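Here's the structure, in structure tokens; my notes come after.
Here the complex is missing one protein chain, while the rest keep their positions.
For reference, chains read A and B in written order, and residue numbers begin at 1 within each chain.
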Amino acid sequence: MLRSFKSAALGATAAIALATSAIAGPYDAYEGETLIVNFPAHPHFDAVMKILPEFTKETGIEVEVDQLPYLKMRERQTLELAQDEGEYDLIAYVVFSKADYVYANQLENLARYFMNPKLADPSYDADDLIDGYVYNIGFAGGNKGYLEGKTGSLYGIPYGSETSILGYRKDIFEKHGLEVPETYDEMLEIACKIPELEPGMGGLSSRAASGHHASHAFLLHLAPLGGRVFDDQWTPIVNNAAGVQAAEALKTIVDCGPEGAASFGFGEALGSFLNGDTAMFLDTTVVAGQINDPKKSQVVGKVGWAMHPMGVRRGSQTGGFGIGIPANAENKDAAFLLMQWLTSKKGDKLVALAGGNPSRFSTHADADVNAKFPHMATFGEALQHADPDWRPIIPVWGKINADLGTTLSKVLTEGLDVQTALDGVAERTKAVMEEAGYYTWQ
Amino acid sequence: MQYQRQNPAFFALLVALIFMAVGPIVLMFANSFKLDVDIIGGTTGLLFLPTIQNYETALCDVLWYEPEHLDFCALKFGGAFVNSLIIALVSTLLTLVIGTMAAYALVRFRFFGRDTVSLTTLTVRMVPPAVLLVPVFGLWNNEFCIDKATYVGGWIRDTFGGRGDVCLAGTHSGIILIYVAMNLPFVIWILQSFIVQVPRSLEESARVDGAGPFQVFFKIVLPLIKPGLAAAAIFTFRIAWNEYLLASALSDRNTKTVPILIVNNMSEFNVEWGVIMATGMLLAIPPIIFTLFASRQIITGMTAGAVKG
Partner (left out) sequence: MNTANRLAPYMFMAPAAVIMGLCLLYPLGYMIYGSFLDWNPSQSIGEADFVGFKNYINLFFDPAFRESLGVTLTFAVSVVIAELVIGVGLALLLDRNIRGMSLLRTLFILPMMIAPVVVGLMWRYMYHPTVGTFNRFLKSIGLEGVDWLGQNALLSVIIADIWQWTPFIFILSLAALQSLPRSALEAARIDGATNWQQIVYIKIPLMMPVLIVTALLRLIDAFKVLEVILVMTEGGPGLSTEIVALRISRTATEFRELGTAAAMSNYLLILLLLLTVAMFAFTRFQDARAARLARQVQEEG
């Protein structure tokens, strides 16, 4: 009797304890913990750095950030994720890392966390996340192995969603009575007209440097012009008519571009636009912050934004980063809480106001955000036309990408014939795919 | 000493040479005090309003105040500088001690295996760091480890924190070790030529007085080869201070050195020339100081190394 009374009393205290903890909030259990996260050195994550103190204030969870350039970040993660016990609790990853990490079983499946009532916030509203990006960055195991679909599941959440957009100099376009280009033909025509109209000024600044840069610039044109790297059977078709057209578009852009364009990386290409040496810029939306920053830009207020021009279809890039929890992390639950906070409606809006790239429909439509960044509505529209499959996300892509990039750079600087170059890429890609086992079922 | 008279064309040539040698460094120095807008926008020459903003950005983690132009401290230059300093100083010291002893043995003793050692030392000098990248990366991460379940491993994890097995990769010791190994052949080679010049009679008279081989080494030989040691120290320090490739493969977020920080900071999204130049300048300052104060030792070291063959 006494014993049962005692246990009842105990139960009651426990219930009270539980109740108080429930009132005090879901973060209590983790207060004072330190999360170690790995983020890229990138404007969006610079904005994240500004809002992290807010998270710590609200939850009592400390965050220590290791910021690395994104290629370095990938190298670091390759090593860290392979250990039995890793250092990072939360990582941001580039889209094309998704394939490697998920395939090697190094990322946590997020189902467990969204099922856990103590962790999952009921007001999270996952439907508000922009679809294409969740499919492109977060899902794996569905269509083609790397997209959404009936067999797919979620391994990460898009954070810092970028797409390609056309920035143009309003003053120059007005001065010469130019129309903002809607199609590729118009864009290329204007790009080559500008150096005649404005001596010393380049048409469109694009990245073109050997390797990743050249390849990225090419793929940017490939999707809207109707091309793909592979057909449904994994046969490389990068050398078909659309591929050739895309490479020729890139060559035209570089030839009519600013001086030294063939060696431009992203930084140089953007620098040239910021400095007023080019009339147009076709690349990621992430640049908006810098273009509006008088410390870095000489063209503040002179830039208008338009959708990525159409070829045969709309097909702007899906880029940016996702965040996920490494399978070897120490504080997975707290990491999930941080992840959820960052990608929640509130976090997304905060980061947008700090200059980041929001990933939610609601943030793009938000009045405060639009008041501060008038271009946000255009960007939101562009995001909806983004093509989640503009670039394949398979483990051997790194190698193919490097080959594509160096070969295209030869086209741009050494005058290699476009068709020959792409035929070479297709042939070598085929060998790589063969070796990786993509033709086993044929 | 009597200086020869030279025609003015000669001095013009000298000035041109000095300008070429130092020009880029001065340019970097000047740019490190400019804002990016000025660097890109085209205020050429030396007429500009100097600002220490770039240095504030670089050193934000060690400043006692928060610079106004920064939203958060992204560059942890101070920490990297301390890492560089620890790694360069410790590895220089170790290389010198170990290298001098080996050089002394090679010069003064006839022993079994001497020729092999001597030849090996010479051959490994040519190994480029890039060749060591793959094996060192593999070994330091996977093989040169202590299981954390063992007593020593457990103790290290308890004392210093961190997770997983205790490996050389990611520690100061790991980077120091490879630098010592890389620099040893050079130091042994250069010091041999200095030790040869120490008169044997001095050592023999000490030995007659009853001194053992170690006493002879520390009391007689070491003091006499000080110039050689200075030269070797500067060269070793230079390599340990400047090296990028191996350090970037072996360091983690807490053991980053300055060259890694600089390369990382040339991120493609945002080339901030001013800050890059400031960090470059900070990295270059110690070697520049050495050069200005110890140029004689450096030249001695260089010539000793080459003439000996």
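Just so it is clear, a residue touches a chain if its C-beta (ideal position, glycine included) is under 8 Å from a C-beta of that chain, and two chains touch if they have at least 3 such contacts.
What you see is a predicted model, and the numbers here were worked out from it, not measured in a lab.
Q: Using the touch definition from the header, name the shown chains in contact with the chain that isn't displayed.
A: Over the full assembly, the chain not pictured touches A, B.
Q: With respect to the chain omitted from the figure, which of B:G170, B:P185 or B:G228 is a touching residue?
A: Going through B:G170, B:P185 or B:G228 one by one, B:P185 is the residue touching the chain not shown.
Q: Out of B:N83, B:T121, B:T236 or B:S251, which is the one that touches the chain we can't see?
A: Looking across B:N83, B:T121, B:T236 or B:S251, the contact with the absent chain belongs to B:T121.
Q: Identify the residue among A:D127, A:E179, A:D232 or A:E414 that touches the chain left out of the display.
A: A:E414
Q: So which of A:N136, A:N239 or A:N275 would be touching the chain we can't see?
A: Hidden-chain contact among the options goes to A:N275.
Q: Give me the chain B residues in contact with the hidden chain, please.
A: Answer for chain B: residues 1-4, 6, 10-11, 13-14, 17-18, 20-22, 24-25, 27-28, 31, 39-40, 42, 44, 97-99, 101-102, 104-106, 108-109, 111, 114, 117, 120-121, 123-139, 142-143, 177-178, 180-182, 184-185, 188, 212-214, 217, 238, 241-242, 244-245, 249, 259, 262-263, 266, 273, 276-277, 280, 283-284, 287-288, 290-292, 295, 298-299, 302-303, 305-307, 309 touch the chain left out.
Q: Tell me which stretches of chain A touch the chain missing from the display.
A: Within chain A, the residues that touch the unshown chain are 71, 75, 78-79, 81-82, 104, 209-211, 258-260, 262-263, 265, 268, 271-272, 275, 277, 398-399, 402-403, 406-407, 409-410, 412-414.
The rule we apply is simple: only the chains that are shown with their structure count from here on.
Q: For chain A and chain B, what's the span in angstrom between their mean Cα positions?
A: Here chain A and chain B have centroids separated by 38 Å.
Q: With touch defined as at the start, can you tell me which chain B residues reach chain A in the complex?
A: Residue list for chain B touching chain A: 35-37, 40-41, 71-72, 74, 141, 162-165, 248, 252-253, 264-271.
Q: Which part of chain A faces chain B closely enough to touch in the complex?
A: Touching chain B from chain A are residues 41-43, 46, 49-50, 66-69, 72, 76, 79, 83-87, 213, 265-268, 270-271, 274-275, 286, 290, 295-296, 298, 330.
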